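Part of the complex only, each chain left as placed.
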Amino acid sequence: MTDAALASAPPVSDEVAVQITGMNKWYGQFHVLRDINLTVTRGERIVICGPSGSGKSTLIRCINRLEEHQSGHIVVDGTELTSNLRNIDKVRSEVGMVFQHFNLFPHLTVLENCTLAPMWVRKIPKREAEATAMEFLEKVRIPEQAGKYPGQLSGGQQQRVAIARSLCMRPKIMLFDEPTSALDPEMIKEVLDTMIELAREGMTMLCVTHEMGFAQAVANRVIFMDQGQIVEQNTPREFFNNPRSDRTKLFLSQILGH
Amino acid sequence: ATLDDVKARDALNCGVNPGLTGFAAPNAEGVWEGFDVDVCRAVAAAVLGDATKVNYVPLSGETRFTALAAGEVDLLARNSTWTFSRDTDLNLDFAGVNYYDGQGFLVPSALGVTSATELDGATVCIQTGTTTELNLADFFRVNNISYTPVPIANDAEGRQQYLAGACDTYTTDASGLASVRTTFENPEEHVILPEIISKEPLGPAVRHGDNDWADIARWTLNALIVAEELGVTSANVAEMAAAPTENPEINRLLGTEGEMGAMIGLDNQWAVRAIEATGNYGEIFERHLGESTPIGLARGLNAQWTNGGLLYAPPFR
Amino acid sequence: MTIAAEPPRQGFRPSQLLQDSRYRGLTIQVIALALLLALIAFLVRNLVVNLAALGKDFDFGFLGNRAGYDINQALIPYTNNDSHARAALVGILNTLLVAALGCVTATVVGVLAGVLRLSKNWLVGRLMTVYVEAFRNVPLLLWIVLVYAVLSESTPAPAAFRGEDAQASRLFGLIAFTNRGTYIPWPVWGEGAGVLGIVLLLSIAAAIGWRIYARRRQEATGRPLPVLWVTLAILVLPFLVVFVLLGAPVTLDVPTVRETGIARFDGGVNVLNSLVALWIALALYTGAFIAEIVRAGILSVSKGQTEAAFALGLRPGRTMRLVILPQALRVIVPPLISQYLNLTKNTSLAVAVGYADVRATLGGVTMNQTGRELESILLLGLFYLIVSLIISGVLNVYNQRIALKER
Amino acid sequence: MSDLHSQTVAYSRDTMLPPVPPPRREAGAVRWLRENLFSGPLNIILTILAIWVLWLALRDVLPWAWRGIWNAGSISECRTIRDQLYGEGTSAACWAVIRARWQQLVFGFYPASELWRPPLALVVFLLAVLPILFADLPRRLLWLTAAAPFLIVWLLWGGPIWGPVAVALGFGLGWLAWRIVARAGGPLLGAVAAILVPVLYWIFVDAPLTAALARILPIGLTPVRSSDFGGFTLSIVIGLSGITLSLPLGILLALARRSEMFIISKVAVIYIEVIRGVPLIVWLLVAQVLLNYFLPSGTNFDILLRVIIMVTLFSSAYIAEVIRGGLAALPRGQYEAADALGLGYWQAMQLIVLPQALKISIPGIVNSFIGLFKDTTLVSIISLFDPMRMSSTIRATTEWGGIYWELYIFVAAVFFVFCFAMSRYSMWLEQRLERSHR
């Protein structure tokens, strides 16, 4: 987790990857996301943090329509997310997602986990899909586990498989929802290293995490959410050293004091 | 011996039908009543002096003979047809006939059939595990007509199926048909066809090999029959038994003359008690099956031989 | 790293029988075995004595005697002149028939109800809950009787099909539901039917070939080929063409209602109402249990799996087929198979509707007529036991295969 | 702020937005209807189908049941009343049969003056179960549990109280023998003594003792014969005695099946598989026609007792499997900890393993009981007066011949209420267990 990581990352472009405007979401009567406005440009690495229940997960799950928003607009890579199924399919195959609990398919081997979507969604021949998969498994440094079932791997290995599985779809944007919070301390590092490498290659990333070291090392921008709203956003340096709102200060004091 | 067992137990184990209208069924108080039940009561009265000392053991058609053979019951009074193979092969002895029945057919009048020989192609509801099944096959074969059997589990199911029209005709013993018909909402819309296709002498049975006990059962039944012939009823039996009458047969029956009771291992009052408990055959019939009951059966074959029926008790001498 | 020798053997002392962990188990087992054998000997001795007292013997010869009773449904030729053994076989086949029909239907019903119970539609969900609870909490025997009664009450008599202006009409003009049973047309094999059979076999082979080819193609190119429609076409088209070319060698024996005399259907095959009632009742009853199993199986696959599949861009249908079902099946299949076992055993309740299953023939009329309770019940129990063992054998094989894959 | 750029990201909100209620179509009944009934074409079709099915099912049944006649002495009376009320031939249920014969449906032929006894026995049973289910009740109540079987048998069958007392005494003697002999001669001898002494006592001393006591102190209830048991009382008696009696047997079988001793575990496996492989109805046939063959000639005990024995043997195999599941759910560590503390096999079972395994198994046991309770209807096939057979018998009387649906519906409804309540209870237990395990 050195600054070297950032240094070698390609510069952020001006092209817009995700644009969210005036978005609101309710769960029944409960207003989870309130007037969200957010623009992510290609190559940006955004870390989202905030207290539990503030709507971080919901926000990123809206981006690939795992949750439906009720008002406002979300445009991902030029495609607006409406209830149009074609658009949803298009967005989902361009956006990769890594979950807190990995959600690997336990009945498939690691390799099959990685080739499933390319074969059935992208219609890539099996051999080719497997080659790609092996490539990404090598990238996350577990090619030797390709034949095993997820249940036979450690948590850190599983999460790296999950990352490889997403990458096999060659997504333009990656979403991470607390990818390390279900892991033992030793394993966290393995996963963070993988993510740092991804960042270095210029992947557009939105990452919900409380790993502040990671945020400082990798993010272009840190977004702080509370009660369904974006309360503050800034570069990591400013955000950590010079938080403006009181809520942010309070939150940081808790996180860092912990 | 069975007699000793019964006396030691102070109760008669009597196998009955678990539910056949008029023949055996518990009433609202749970007391068993019916034509067959009265045979049990009569035997209990004769042997134990108390018609209520009976343990009724309800038996299905399929297990009745096994139960008798295994000694679960002392007497089987469960509308069982006396046949050669049952008498010889199945380890039991029939003590006589208490009801001459025959298998008949019940059809809706709307079917437009007036004779069983017109039943070609009919679907026939029939209870399994009884002789009726075999009779039916024989009858249709003899008349060279076809049928489809619909086996049913018990009388109530048979009635339901028949009323729902699942079979064109319901066949069982004619007495059963008559009683079934009375429970219909519109009995007049159904007729019992004139043909009786089988002989169904129904009678109580006992285990094979204990002749003394068989004698008791046989002669208790005969006592009831002869009582009717001789005009002995439950009302007048006490009076008649008090002193010898002019009729020596009555005297022998009621124990005022001779030692008939001792010959079957009982005291001389045995027949008196039996008749007192249930009445003579005629009374039993009238009470459970006769014209005054909802079943309303005529005596028919079950009239005394003196009235042109088949009831003919051997002489008491 | 020396491999040490066995510990020195000490002399054997009788107290070791109780005090030594090596021998104590043996002692206990020997005692238990002795007790067990004593019990068996006691029972057998009683049996011998009692049989002798009743003048009976233990002999299966009665199976060869003439049965003398009719069976209204026989899958193999049977008349009342056949032996008791054949009657028993007829019963066995009838039992297996209703068990097989029941298992298939119960699975369909159960899967449907289980899935519908999870449906977002409130009304449907509730309806399915009512169905499941009603059937699970009321004795099967009652259901069999009730279904039989409903069936005969709600279907028309054959007479209703008579005449030009019949009150009742047949399904597709072919199948007649009556209160006697369901009359269905039956194919009659004419000349050239053999060719047709061969064609059918060939097209089945071709269809399977197509499936394999389609899979290979997809693996090679990524493009999936249409499987369902092509399979259907392969199965149906050649058959139709040959059928017409050969001049319709197979005709349908369509049941017709007799217009004179007592109304009845001739021709075709009559599926007895007792069979139908038993079948429906068993299927609905077991289906209710299967519905619960299916529901639990689907719920056992975490929501995260669906989300992960969606996030990868898989469509809901594919997600179900590739991700959810394979996982749910592992949870579903073992209890499902034991439900099949229950259903098979429950067919013995056929007696309530007079269906001629093995309990009704071998364990009913035959036992009753020959007085061979011991032999009949023994054979009857043995039959059920063998069927059960086969089914649980299948279950064990499945479990082992899963265990292999999980490893 | 829509034009945020990574170079000009700094943003801080100074006023927090208040929550806003969702747009109309996202709330209230509209949303509920849309989401639950009409959320898509498939859903709409399903809704319509469901309504149609409901209509089909209830169209005829509800009016028939609703018009039902409750007061009549026989079916013909019912029909007359119906014709007066609704006109000739209208369909209307004749519930009067249930009023007239409810006593038989519930109690069978149990003497009318003694009807308080079966319910009291049930209450005693429930009270006896309480201390087992709820560990926080005072342990002294377990004495009630121990006494309950004898009390219940006495209440149900009546007779002098000394019969059950004398039998109970046998168990006491067995325990005493165990205490004395085990201390002196080791557990194995103790076990032998604990079995032998009571058996000898029951064979030789019990009957004369009972007779003597009954002569000296005649306390007792009117005896009731087994053949008088019927209706739901019979179902409950068979079901409950089957389950409770099969419990100890099932525990032994489960332990045997898990035993490392080859012969013992194989015998248990064979027993369990044979019992489970053959339908109950065949076992009942065995009870009815075969059991006598296997007993010393002359022994002839009543069919109810035989059925209870058979049902007990039958359900013990199922209970064994349930308990085996409970045993398997216990972590190995529990066994090891018991071993490490020096507890012997039976001590470990009694103190550590069984209390926990049985607790886990309670839902399974309740489910087995529901199954068994439903299966008691099968005894109708061997002519015991369970509710099903009782219905046919009532139909065989001249008053009520011709009644059909009413009785079955009543029987089904009662079964449903019982079983549904119990299955909900076992589900609740299961959930509670799951929670407490976390």
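Think of it as A, B, C and D in the order they're written, each chain with its own count starting at 1.
Quick note on the criterion: a residue touches a chain if its C-beta (ideal position, glycine included) is under 8 Å from a C-beta of that chain, and two chains touch if they have at least 3 such contacts.
All figures in this text were calculated on a predicted structure; none of them were measured in a lab.
Protein chain copy numbers for the full complex, given in the shown labels, come to A x2, B x1, C x1, D x1.
Convention: only the chains that are shown with their structure count from here on.
The chain pair with the larger count of C-beta pairs in contact, out of B-D and A-D, is B-D. Chain A and chain D have CA centres that are 53 Å apart. Distance between chain centres (mean CA atoms), chain C to chain D: 28 Å. Here the spacing of chain A and chain B, counted between their Cα centres, is 88 Å.
Among all residues of chain C, those that touch two or more other chains are 145, 149, 351-352, 373. Residue positions of chain D touching 2 or more other chains, listed in rising order: 289, 292, 381, 404. Taken as a contact graph, the chains fit none of the simple arrangements: neither line, ring, star nor complete graph. Interface of chain D with chain C (complex): residues 35-37, 39, 43, 46-47, 49-51, 53-54, 186, 188, 260-264, 267, 273-274, 276-282, 285-286, 289-290, 292-297, 370, 374-378, 380-381, 388, 404-405, 408, 411-412, 415-416, 418-420, 423.
Within the complex formed with chain B, the chain C residues making contact are 54-55, 68-70, 72, 80, 145, 148-149, 152-153, 157, 179-180, 258, 261-262, 264, 270, 272-274, 351-356, 360, 364-365, 367-368, 371, 373. Across the interface of their complex, chain A is touched by residues 218-224, 302, 304-305, 307-315, 318, 322-323, 326-327, 330, 405-407 of chain C.
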